[in-house]
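Left out: one protein chain. Kept in place: all the others.
Right after this comes subunit A.
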């Protein structure tokens, strides 16, 4: 799994951080997403997929091709 985040779209809702804090964080100065781990290990995939599905700004893109 490879993750791309779109900082310009991000609205700082923080859902991704609540769901997968090992993978996502938010910048202290404006709340915009920080991608900690672009290729997270397998046990985090479910949480990352959920984060992408519920992101209100659709700012998380996943490519899952192997």
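Assorted remarks:
Simple rule for what comes next: a contact is a pair of C-beta atoms (placed from the backbone, for glycine too) under 8 Å apart; a residue touches a chain by one contact, two chains touch by 3 or more; residues count from 1.
Note that contacts and distances are computed from a predicted model.
Entry comment: the absent subunit's protein name, as recorded by UniProt, is "Cytochrome P450", drawn from "Cytochrome P450", "Protein GlxC", "ABC transporter ATP-binding protein" or "LysR family transcriptional regulator". Summarising the interface, subunit A meets the missing chain with residues 9, 11-15, 17-18, 21, 25-32, 49-50, 53-54, 56-58.
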